[in-house]
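Some chains omitted; the rest stay in position.
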Amino acid sequence: MKQGTLDLETSNSRLETFVEGKLFRNFITTLIIVNAIILGILTYDRMMPPGLVGSMSWFDQAVTIIFCVEILLKLFVYRLNFFRSGWNWFDFLVVGVSLIPGGAAFSVLRALRVLRVLRLLHIVPMMRRITEALLNALPGMGAILAVLALLTYVGAVMATNLFGDTDNPEVLQLFGDLPSSAYSLFQVMTMDGWRFEVVQKVVDDGNPYAPFFFLIFIFIASFAVLNLFIALIVDALAAEQRAATEEHLDEIEEEMDEEFDLADKERDEILILLRDLKQELAELRASKANDAP
Amino acid sequence: MKQGTLDLETSNSRLETFVEGKLFRNFITTLIIVNAIILGILTYDRMMPPGLVGSMSWFDQAVTIIFCVEILLKLFVYRLNFFRSGWNWFDFLVVGVSLIPGGAAFSVLRALRVLRVLRLLHIVPMMRRITEALLNALPGMGAILAVLALLTYVGAVMATNLFGDTDNPEVLQLFGDLPSSAYSLFQVMTMDGWRFEVVQKVVDDGNPYAPFFFLIFIFIASFAVLNLFIALIVDALAAEQRAATEEHLDEIEEEMDEEFDLADKERDEILILLRDLKQELAELRASKANDAP
């Protein structure tokens, strides 16, 4: 029994070496890239001979199965620790979505199946560094995003109350209900067609003072976005900066410490010598005093 | 009488503890959030049963009254000091506006009532930090905003003189009077549809050289906005930076001071010993001189 556990453990650690190995990762990476290309080619399925579409779909199915096996292997190796990693969850979900049998919503499922290509974002080391840097920047944005969301919500409720009570279909499309208003305010925030596609239609619907509402919203929102942006730059730079300066300062500090230590030792030696001298001189005088009488 | 004042003071400080306490703040925060959700749901009032609308409006009235009581409590606690805080003014105004009896302008008043949700911006500590950071950035923008406003004013007067004297309704809408011109120049500044929605209409109205006017305006305004932006970044970073470097430098300085102090003390000790030695030697010679004869 114990022997069996040991065997299992050994095979487990061997499996881990294999699953985390370069060979396996390169194989999966290649598979994802080929799969990405095939999913791209499959968007032309209406122009291709059915046989080709069939064999490509077959390959896609095979890739799905290989990815399932990969996840099962990792589940076997890491057990419940597997779910401690956000990236494992990501893999689990994008592969899992491919297993749902497609019916009427075939195009939606096929579209979601493409998401598995995003696995490259954490499998290719170069991209992983970028992706994790982006994800690390997120928490720092939390508070400002909350402020922006609150501003948009309040703005959307106000805009719906002020402009949504109308029969004009164009204005109803823009500010007829809460989500539409939030969406239109987001459009205004992106500065895309804000005047003639949004504000002017509201003005023409009998709200001559609407531009004031939108100008105030643009100013406040742009200012908040600007500061979100600045906060991100400052954070990134301050960290970088601190590292750069401190490195050199630490070097100087170390060198200074060494020099001070040396000086300290030598001064101690000087003091010892001086005290020696003093004592010898004292003895000299004492012996002289002895001589004198 | 004195006893009464004391009682009042005691009850006052107790009230302050209550009003500024965590419990009361959480209660108010919850109330604002629930109120925000209800004001959002109320934008769908035309699709809801009248009873539900009625009870929600009743809740909204109740919240207004609770907010009034909150402000009265704070007024009682802080007296006129209440108005020293900008945030208290903000609360006072957004709650006060809810008390105005709504008549014809019902939708405008209901819209303004939503502003009370913005109280979250200073009640939730996380948001308060952001909001105050934004407000602190404002004064630094003052001078550049004044320059931008001056440029826009001068540009608007020029545009009204140059392009506004026309019968073309589209151009009149854009540059017919001073506020329209300023608004259109702001549109040009946001780069939204500047060519075909603004400049081309002016050109088609018989101003073939209009693009020069607008290109110069775009260049100058973009450049000023860009510098406004840079000034904000530099300010934010310089402060952050200074703090980061100085902290380490202060540390080094302190350590250096300690070492220099130690060296100084030991050198002083050396000097004292040497002067001792010198004196003893002098005495030795003197005693010898005494011996000699």
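As written, the chain order gives the labels A and B, with residue 1 at the start of each chain.
The rule we apply is simple: a contact is a pair of C-beta atoms (placed from the backbone, for glycine too) under 8 Å apart; a residue touches a chain by one contact, two chains touch by 3 or more.
Keep in mind that what you see is a predicted model, and the values were worked out from it rather than measured.
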So we've got 2 copies placed here, but how many does the whole thing have in this file?
4
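We take it that only the chains that are shown with their structure count from here on.
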Rotation angle (°) superposing Cα atoms of chain A on chain B, nearest 5:
90
With centres defined as the mean C-alpha position, give me the chain A-chain B separation in Å.
28
Chain A contacts chain B in the complex at 142-144, 146-147, 150-151, 153-154, 157-158, 160-162, 164-165, 177-178, 191-196, 211, 215, 218, 223-224, 226-227, 230-231, 233-234, 237-238, 241-242, 245-246, 249, 252-253, 256-257, 260, 263-264, 267-268, 270-271, 274-275, 277-278, 281-282, 284-285, 288, 292
List the residues on chain B that touch chain A in their complex, please.
36, 39-40, 43-44, 107-108, 110-112, 114-115, 117-118, 120-121, 126-127, 129-131, 133-134, 137, 183, 186-187, 190-193, 197, 229, 232-233, 236-237, 240-241, 244-245, 248-249, 252, 255-256, 259, 262-263, 266-267, 269-270, 273-274, 276-277, 280-281, 283-284, 287-288, 291
